[in-house]
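The structure appears right after this line, and notes come after that.
Then we have chain A:
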Amino acid sequence: MKKLFVVLLMGALLVSAQGLVFAEAVGVTEPITITFWHARGSTVDAEWLANSINKFNATNTLGITVEGVYQGYFSDVQAKTLASIAAGDPPTIAEISCTAIPVLATQDLLVDLTPYVERDGFDMDNIVEAVSDYIYYDGQIITMPYTRGTAIMYYNKDMYAEVGLDRAPTTLEELNHYAKLIYENSDGAVKGIGYTIEANYYQHYLVQSLNGMGILDADGSGASCLEDGSLLQFLTDWFEWTEEGWCAVPALSSASSVVQENFNNKSLAAFVSSSNRATTISNNAKANGINLGMAFTVGYGGYSAPIGGGSLGIINRGNTDQEIAAAWEFMKFLMTDEQVAGNHVATGVLPATYSSIETDIIQECWAENEGYKLSYEQLDFASEIRFSPYVSEWSSIVKSAMSQLIQGRNITPEEVVQNLKDEAAALF
Partner candidate 1 sequence: MAKIEFLDVHKSFGSAKVIENLNLTLEDGKFNVLVGPSGCGKTTLLRMIAGIGPATKGQILLDGEDVSNIPPGKRGVAMVFQSYAIYPMMTVRQNIEFGLKNNRVPKAERERRISEVSQVVGLAPYLGRKPSQLSGGQRQRVALARAMVKEPKVFLMDEPLSNLDAKLRGAMRSELVQLHKQLKTTFVYVTHDQVEAMAMGDCIILMDQGKIMQQSDPETMYRDPNNIFAAQFIGTPPTNIVEIGSENFKLGFRPETIILSANAGPDRAFTRRVKIMTREMLGAETFYKLCLEDGQEAMARLTNSSLAEGDTLYLQVDEDNLYFFDAKGNRVRKTGSQHYDAMVERVKRSHES
Partner candidate 2 sequence: MPYVMVAPAMTFLLVFTFYPLANLVYLSFFRYNLISDKVFIGLTNYRNLLFVKKDFIQALKNTALYSFAVVFFTILLAILFALWLEKDSKINRFLQKSMFTPYLIAMVSTAYIWSWMFDVDSGLLNAALAFVKLSPLRWLNDSSLAIWCIVIVSVWKSLGYYLLIVLASLKSIPSEIIEAAELDNTPWLRKFFRIILPMISPQIFFLLITITISSFKVFDSVRVMTNGGPGNATDVLVTYIHRYAFQMNMRVGYASAAGSLLLGILMILTVFYFRFAGRRVHYQ
């Protein structure tokens, strides 16, 4: 099925003829300014990125100046980028989420980096395999991993120890059992576990541990989780957990920060969040005197984890060869060991190259803080949502449906699944 899909897409591209233009790698010949749109808004992220950009601007010998523009969440970057491409005035390079890459790639909006990779002898094999899925499309190299992350379980070690678990849970069943205990022991003051709603991320891996696929099929053009009962089971369970009280109902806006707030004021014992927030979360935990544990995320019957986050892509429309070449230089800079390792240590995003892992920066960090190492190790069994042009819209629909059930609480899981079936029929 997947192959057929790719063939169809290729056909479409051939017909449109734009896919036939192969860019040649050029060199930057004169001073140039390029814009970089990103979603790195949190304090540590912004600080690290500002350092990166300043360093690149100061050290590159080609006269390239990068101007970083924070555009909000990943969804905002996606929307603004698409809109600006249509407007003919896009950024040169952007941090694009995994859900957005297929949307841009299938419309042939990303520069094929192959000529540059070949020209500069960039070692593609150095890229960590687990985060290389979204690099290739249709035989081209379209992105470089930048802020890839996986979901991690953050938990309050002391609280779990109090109810008799002196290690992290290894299955969902175990996690739930202890979460319940914590809740009951505190007379309902402390919730055992909390999730935010990230349909293509945390919830995806929970469904995946049931049906091996998650919320979207392997070929990216269907959602059999609706039919095989896995989504219904997960939704019923989740609703039940929140009903019983030990699983926190996510807040409507800024859910992720509310979850952390609750964790920090000790009314929540554990939550699942991106490894990309590891630094922020560790700092806050330390400040609040919390014995923070980081652990593999668990699904039904064992470990299960998603991969997500963002990659760097260069926009091919509305940019000159010079701008594209300059963006490639910047991209290459961000892929240097020092930058990759620094990015990982400073913020928690996954290290994307094997060589960066060998650096002292990372090795020292890992020796001190096993949580960062653990996020990398989790990649062994983590998986990404399928590369599909539907992923963006579908996950938005699923997210809204989950919100209706878990936050709105005025609908049954069966109704949610039925509604999703209708939506799926309209979408796929």
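The set was built so that all candidates are chains of the complex that A comes from, given by their letters.
By our rule, a contact is a pair of C-beta atoms (placed from the backbone, for glycine too) under 8 Å apart; a residue touches a chain by one contact, two chains touch by 3 or more; residues count from 1.
Note that this is a predicted model, so its numbers are computed, not measured.
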For chain A, which of the options 1 or 2 is its touching partner in this complex? 2
Quick one: in the complex, what on chain A touches candidate 2? 75, 78-79, 82-83, 85-87, 103, 107, 109, 249, 251-253, 258, 261-262, 389, 392-393, 396-397, 400-411, 419, 422-423, 425-426
